[in-house]
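Structure record follows, encoded as structure tokens.
Missing here: one protein chain of the complex. Every other protein chain is in place.
Labels A, B, C, D and E are assigned to the chains in the order they are written; within every chain, residues are numbered from 1.
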Amino acid sequence: MRTDRREAGQTRPVTITTGVNKYAEGSVLIEVGDTKVMCTASVEERVPPFMKGQGKGWVTAEYSMLPRATQTRNQRESARGKQNGRTMEIQRLIGRALRSVVDLHALGERTITLDCDVIQADGGTRTTSITGGFVALALAVHKLSKTANFTKYPIRDYMASVSVGVVGERAVLDLNYEEDSKAKVDMNVVMTGAGKFVEVQGTGEESPFSRAELDELLGLAESGIAGLVTKQKDVLGEAGSRIGTATV
Amino acid sequence: MRTDRREAGQTRPVTITTGVNKYAEGSVLIEVGDTKVMCTASVEERVPPFMKGQGKGWVTAEYSMLPRATQTRNQRESARGKQNGRTMEIQRLIGRALRSVVDLHALGERTITLDCDVIQADGGTRTTSITGGFVALALAVHKLSKTANFTKYPIRDYMASVSVGVVGERAVLDLNYEEDSKAKVDMNVVMTGAGKFVEVQGTGEESPFSRAELDELLGLAESGIAGLVTKQKDVLGEAGSRIGTATV
Amino acid sequence: MRTDRREAGQTRPVTITTGVNKYAEGSVLIEVGDTKVMCTASVEERVPPFMKGQGKGWVTAEYSMLPRATQTRNQRESARGKQNGRTMEIQRLIGRALRSVVDLHALGERTITLDCDVIQADGGTRTTSITGGFVALALAVHKLSKTANFTKYPIRDYMASVSVGVVGERAVLDLNYEEDSKAKVDMNVVMTGAGKFVEVQGTGEESPFSRAELDELLGLAESGIAGLVTKQKDVLGEAGSRIGTATV
Amino acid sequence: MRTDRREAGQTRPVTITTGVNKYAEGSVLIEVGDTKVMCTASVEERVPPFMKGQGKGWVTAEYSMLPRATQTRNQRESARGKQNGRTMEIQRLIGRALRSVVDLHALGERTITLDCDVIQADGGTRTTSITGGFVALALAVHKLSKTANFTKYPIRDYMASVSVGVVGERAVLDLNYEEDSKAKVDMNVVMTGAGKFVEVQGTGEESPFSRAELDELLGLAESGIAGLVTKQKDVLGEAGSRIGTATV
Amino acid sequence: MRTDRREAGQTRPVTITTGVNKYAEGSVLIEVGDTKVMCTASVEERVPPFMKGQGKGWVTAEYSMLPRATQTRNQRESARGKQNGRTMEIQRLIGRALRSVVDLHALGERTITLDCDVIQADGGTRTTSITGGFVALALAVHKLSKTANFTKYPIRDYMASVSVGVVGERAVLDLNYEEDSKAKVDMNVVMTGAGKFVEVQGTGEESPFSRAELDELLGLAESGIAGLVTKQKDVLGEAGSRIGTATV
Partner (left out) sequence: MRTDRREAGQTRPVTITTGVNKYAEGSVLIEVGDTKVMCTASVEERVPPFMKGQGKGWVTAEYSMLPRATQTRNQRESARGKQNGRTMEIQRLIGRALRSVVDLHALGERTITLDCDVIQADGGTRTTSITGGFVALALAVHKLSKTANFTKYPIRDYMASVSVGVVGERAVLDLNYEEDSKAKVDMNVVMTGAGKFVEVQGTGEESPFSRAELDELLGLAESGIAGLVTKQKDVLGEAGSRIGTATV
């Protein structure tokens, strides 16, 4: 049994609280076990210079951790004067994942920026950011749909993310920090509501892995993500009802 | 009457929740009206290079706002590659204010870093950071006192902060963002539990102010801060019982 | 008596030399004791992007110290790659102080930049910069008034600044570096020619101060600033004659 | 058929030239079609501060493109003052991949830095850097083995990398730039000589992909990498003979 | 005799290979002894902001060394976050040298950027960059001349560069790294095909030099550069035939 008494294929408790910020067009606080991420979606009626005049929108993400989100305090990136490689890699991943289910033409010349700020970290901050970020995005698009005259609803499908890995000799779902730090294989998977893959990022830095292990991990991820999507649907309710439909 | 129906000398509702971070030695979420600041105190058993070997400790602060803490999204300082002047000014102020009630020799060669991260901003973020930061600091020192063999309790007094200003023709206490943006005079005051001044920062950029106005503003601040210190005492309870005493 | 034999309420000798730069629209070298600051006012016929099209002007300031302005050499901020917090705080203060007596609408869509470069520092560099910067600004506006067709003279009043503090047990005016480094309370005050406050910034990092002490310090500042304004009037002469009048 | 007349499962011509730098402990110029990367391995007899005293070594990588490696000139990162997210992500990947086949304890307290500089880019620069970087690393370790008294040979296995993707409706191996820019799914795979996975990074930003597609892509990658490893063995010859053996 | 058996007035073997980059408008790999520099000329149909609307073009250069171009590895400037003084000085020199033989009005509103990337360094990297950069520039202009409707051929003359110095007591031509590191006087000279000076930069940091020594060094440089220009003419052939002529 795992240290927190979970089964191998069991995620930690997930709570998604919406409307946690009075200014943002969409906002959630997502908690997956002790990992807590504040996700806000901000809508701007313009696109970055490199996209001007193409009649389509843009979705991007930024990721950060509060200095004491972790066991020992980390130096603030604004004080160091630059974002580190891990931060950049994660925010590029979140942005790509979100864009994979957005119809940028249907969105029109707007930018939606997802800010994922980790309040407390206990493993899985990037996957939690994606799962929560999707809900914040969906809320913002729902709000926008009331005024924006979309010709097509801009979100094509649900999308969520989870980590899987090999800890000891065992494939497990949704690693916490303790498990993550001793995992031999570590994989982050992003999937749509329809069960297709958006991102698969597996790393065996400590120990290369076999095709069989990869298959087992992907299976765990599929079931975990299905559960997270169900959760997203519950939380969004009416606000998610037009996702993936023709209705505007 | 003020737009939120407060009296001139009335603060907004104040809530201080402790223990909001599982790693930090002291942590609080302080809410003053719609302004919400997460304050964590991190203890490290070393001092910055410029203080080594002096047998005394250091207390410092960092301040930041989440990008969507405000009505329109602000660019992340880590992405811009530097902290702006306002941020630096505020974090210098918070650090000075906290040090004013700490006996650095009694603390010993340790650094306590206060991180004040504004989750949502509606005026008074720097004063709220100071008031909440003091509680986080007090919790961290209380925890430390169980293991550190202090020869003297390192906190000399309570300390809190509030803003005052002239809005319209009227002196008011604890300005929200709307009031702040149209104030002719804006003043931040930091005081100790004993009613002494630690910082007085008054600015009449739009309109210079008279000695009489200054006196009225200071009076409002004194009463507001007294109320905040009472709140701090309630919240800290036993953890604050040795502040300003000889007991270790 | 003070180490330099001054009375508690006496400023150091003040010299303001105008026309020290052949290019700047206004320039002075101000000396207050051994503190020497070169102040130049540069006029540009445009405003920063965030102010465009509002029909009003902008006044801003930058502050710097030569590396050997102080007892030991300081690293150049351009070599370090950023301005430190102290520099930013001071230049924000100088800018706010100068704007407080300028009618930005009357100025029109122009920017005046005050550069305050400390040639030698012996305490009070920020207050000296404000006092000298005002004269450079007044000279530049006077020069501009000959060609600019102002509908109203853009300077509303004189303005000067001085430091006060508690050294030992005694409130004193215009601290030099030696006094400043051992002061328990340190306050910078900016006032207009009409005797109103523009900025009051008092800090008791080492030792909180009482309302009575604050009152005594403000009294010293009032008398010191009155003397500095008299000096400014002498130096400006005709060039200052329309300050605060309806005449254009 | 593909635009360059290759079969779906065929890589571009691969050339690996060794000894292209007179100073580096190991160096190769690797050409995969029109993609050309200079890889040098530099050995230093020290480890980064965070690894001191652990009795083990470190392998790290840096990646860069010459400004005109691409169709239109890119701004130099040193002129912009920072590395972009893509660069950081790639060099982190290369470093992880290389470390996965190195026994850091056997290496001893040394750092080997792989510099992968893209001279000309036509798709697959990161996978080419890994494949070529491994050869440079192997050459450096072979050279080191003559003087270093290893107790165990520090390279555990061969390792190479290739890209696969879905272009049109078809899974193809080793995409060139033209294919890459229109691929719906893009995957980079790193495998060992023994056929185990080190990294699997698949992205369907434009179009999520099914488990069946993923399986087909992994199959292509396996065969492509096997071919690259054969090439590496040819090129290394005697210098690779102790890889994965007990012999020192 | 010199360590590599050259006569005092003899350059190292020079090889210039053209067409080494499939994207650049002009490209060469120049080898002078063991110094190897990749030079690419990139043409853009716009000029920098400060030159807009003047009806003339711009030629600029950037210089960099691969980290392991030298005996010990140098930190990458993009990782350090800024270009060092040596790099800036060299790229300013290369840019000035190239502009000296270009008729910017004849070029029209275009920018040509020369990237000189040192693949391997063994002394004389800046002079080699100039000599090779000229050929890349000439190739780019030749290519441009087929489509650009020049009213005048934009290159006025050939141009090349060499180093000279005093090593031991002897004036020598084209110093390699070993000679350069022990030279008492070091001089870089740039001259046109017509034998006029574009740049003369002589330094006697270790030992000031006499007018006679200067004269001897200039004589060596003149003969060395004449040889390099002959080489450039051979390499360019037809592509250089209109340099310095009225023909377009």
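In this text, a residue touches a chain if its C-beta (ideal position, glycine included) is under 8 Å from a C-beta of that chain, and two chains touch if they have at least 3 such contacts.
Since the structure is predicted, the reported quantities are computational estimates derived from the model, not experimental observations.
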Shown chains touched by the chain that is not drawn here: C, E
Sole contact to the chain not displayed, among C:A8, C:M51 or C:I119: C:I119
Candidate in contact with the missing chain, chosen from C:E77, C:E178 or C:E222: C:E77
Touch list for chain C against the chain that is not drawn: 21-24, 27, 34, 38, 40, 42, 44, 62, 64, 66-73, 76-83, 87, 113, 115, 117, 119-120
Those residues of chain E which, in the complete complex, touch the missing chain: 82, 84-86, 88-89, 91-92, 96, 99-100, 157, 187, 191-192, 194, 196-211, 214, 218
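Everything that follows uses one rule, which is that only the chains that are shown with their structure count from here on.
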Any chain in contact with chain C as well as chain D: none
Repeated interface matching A-D, over half of the contact pairs identical, chosen among B-C, D-E or A-B: B-C
Same or different residue numbers at the chain A/chain B copy interface, by half rule: same
Cα-centroid distance, chain C relative to chain E, in whole angstrom: 51
Chain B and chain C: spacing of chain centres that average the CA atoms, whole Å: 29
Multi-chain contact sites of chain A, meaning residues that touch two or more partners: 81-82
All chain pairs that touch each other: A-B, A-D, B-C, D-E
